[in-house]
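Once you've had a glance at the structure underneath, I'll fire off some questions.
Only a single protein chain was left out; the remaining protein chains are all shown in position.
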Amino acid sequence: MLQLHDVTKLYGSGAAQVRALDGVSLSVDAGSLVAVMGPSGSGKSTLLTIAGSLEEPTSGDVVVGGSPLASMSVDERARLRRRSIGFVFQDFNLLPGLTAAENVALPLELDGTRPRAARQMAIEALEGLGLDTEADRFPDQLSGGERQRVAIARAVVGDRRLLLADEPSGALDSANGEAVMRLVLAACRRGVAAVVVTHDAQLASWADRVVFIRDGRIVDGTVPPPSPEALLQAAPEP
Amino acid sequence: MSVRHALLGLLSEGPTYGHQLRQEFEERTGDVWPLNVGQVYTTLQRLERDGLVESDDGASEGPQRAFRITAAGRDELERWLHTPPDLSAPPRDELVIKVLVAISLPGVDVRRLLQVHRRRVVELMQQWTRLKEDEGELDLAFALVVDAELFRLDSVVRWLDAAEGRLKRASVSEVGTDRSSGPRLRRRLVVR
Partner (left out) sequence: MTVPSGPVPVAARPNHGGAAARRAVRRWSWRLFRLEWRQQLLVLALVVVAVAATTVGATVAVGAQVPADTGFGTAHDMATLSGTPGHVAAEEAALRHRVGRVDMITNEQQRVPGSTDTYDLRAQDPGGPFGSPMLALRSGRFPAHPGEVALTPGLAAELHLHPGDTWHDGTATRRVVGLVVNPQNLVDAFALVVPGSVTTPTSVTVLFDAPLSVVGALTVPVSVVGRGVYANVLNPETIVLALATLGMLLIALVAVGGFTVLAQRRLRSLGLLASLGASRRHVAMVVRANGAAVGVAGAVGGFVLGLAAWLAARPMVENSAHHVIGVWALPWAVVVPAMALAVVATWAASARPARAVARVPVVDALAGRPAPPAPVHRTALPGLVTLVIAFFLFGASGAAAGQGGGMPEMVLGLVVLVAAIVLLAPLCLSVLGAVARRAPVGMRLALRDLARYRSRAGAALAAITLGVLIATIVAVAAAARYGNSLDYVGPNLATNQLVLSPAPVGVPAPDATKGGPGSPLGLPGPPPGPTPAQVRAEDAAMATSAHQLATQFGSGTTALELDGSSATLVHTGPGRTFTGTVYVATPQLLQAFGIAPSTIDPAADVLTSRPGLSGVSGLRLVAGEDSPIAGPGPIGAPPGSDGHPSCSPPSCLAHPVIQEVAALPTGTAAPNVVLTEHAVRILHLHPTAAAWLVQAPQPLTAAQVSAARLAAGAAGLQVETKNDEPTGATIIDGATIFGIVLALGVLAMAVGLLRSETAGDLRTLAATGASTRSRRVIVATTAGALAAVGAVVGTAAGYLAVAGWLRSNRLDGLSALTSVPLANLLVILVGLPVLAAAGGWLVAGRRPSGLARPVTA
């Protein structure tokens, strides 16, 4: 669903030049959840914005759903975001003044879906996440956890298949953070490809695969874990 | 000694047979810490010796003996519950020792070493997290134990991260002019 090939991103020029990403390659298949883990300043957020077409790489290719971003115009990228990519940010996800359902329906409406149909799809997405009772509430009437969950509903509404989340539970307590990650995982189990960038190992451990990023380079990655039963056999004697 | 007090805790709910105690213990701890029967009986004997539990008079040694808690046992349980565990003395953590040895050895890539351990710990955390995935089947005791493990492992990862940061700064102050290994400038100055 998402392929990054040798992506490099430079900011600034001359002595002040900063290499935010340095030859990053990453592939995320449909239905899988990949966590990108690294300390702040490691380039993980840049990776996400480049993967989501919000920024252009200095070099390298990004392919989303089979379409290379390099050949797209600004408007085509906006259209790609409307149709295929859902973002979840750390703490600011919902537009004030729009209800939860309207927020979820917005990308569909921006893409030309009629309001009635868009609302129907939005309600379905919210129901899928157990948020149907919150549909007509405004962002300031929702708790932080509810807001993040609505954001996830928006990220997967319609036939969007790439969910990009930047510290999606960073501003939440652990229970709400866990709930958010469960939703992301559930979306993946239904076929969405998801990338979560975080510095938090507990969040990252929800992923099928964790890649480690340091100074703009992917330095390591976990292998898919063996079945959890192995843990119990290996448990130490008390 | 946690097994000793865990058994006292189980007995405080009522008299129980020895083999039942083992089953109960494993259930309550979410099957994470298996116990063998011998360990249970050894512990029970010590408890009986200390007057914290008593067994049915005349009953033979073995699985059929039922144990109950004494008043002293209840006091001991109460005292133990409210006494914080001894966290003052640092445990001799193997990982810490490994890293300490590594930085003193020439030719060892410490950052690489840290990453190897980090990946290993995260893989372990992934496994633990998998256990939580089906929340519906999760019982409370098991969830608490899993959380405890995750937080413990998380703290290891954090320590590894902190250690890496410290090493980085140390190497910068030693080498000084080596820009490539120095800390990256913040991506952009934040201007209003």
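By letter and in written order, the chains are A and B; residue numbering begins at 1 in each of them.
As a working rule, a contact is a pair of C-beta atoms (placed from the backbone, for glycine too) under 8 Å apart; a residue touches a chain by one contact, two chains touch by 3 or more.
All values derive from a computational prediction rather than experimental measurement.
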Touch assignment to the omitted chain, from A:Gly52, A:Gly145, A:Gly177 or A:Gly216, lands on A:Gly52
For the chain left out of this view, which of A:Leu10, A:Ala30 or A:Val219 touches it? A:Ala30
Just name the one of A:Val34, A:Leu94, A:Ala135 or A:Ile218 that touches the chain not displayed here. A:Leu94
Please identify which residue in A:Gly12, A:Gly41, A:Gly65 or A:Gly221 touches the non-displayed chain. A:Gly65
Contact footprint on chain A, counting only the chain that is left out: 1, 30, 49, 52, 54-55, 64-67, 74-76, 78-85, 87, 89, 91-98, 102, 105-107, 109-115, 118, 125, 128, 139-140, 147, 154, 156-157, 159, 161, 187, 190-193
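Keep in mind that, in the parts below, only the chains that are shown with their structure count from here on.
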List the residues on chain A that touch chain B in their complex, please. 11-12, 16, 18-20, 37, 39, 41-42, 46, 178, 182, 185, 199-202, 204-207, 210, 212, 214-216, 219-223, 225-228, 230-232, 235-238
Could you pull out which chain B residues touch chain A in their complex? 2-3, 31-35, 115-116, 118-119, 121-133, 135, 150-151, 153-154, 157-158, 161, 164-165, 183-188
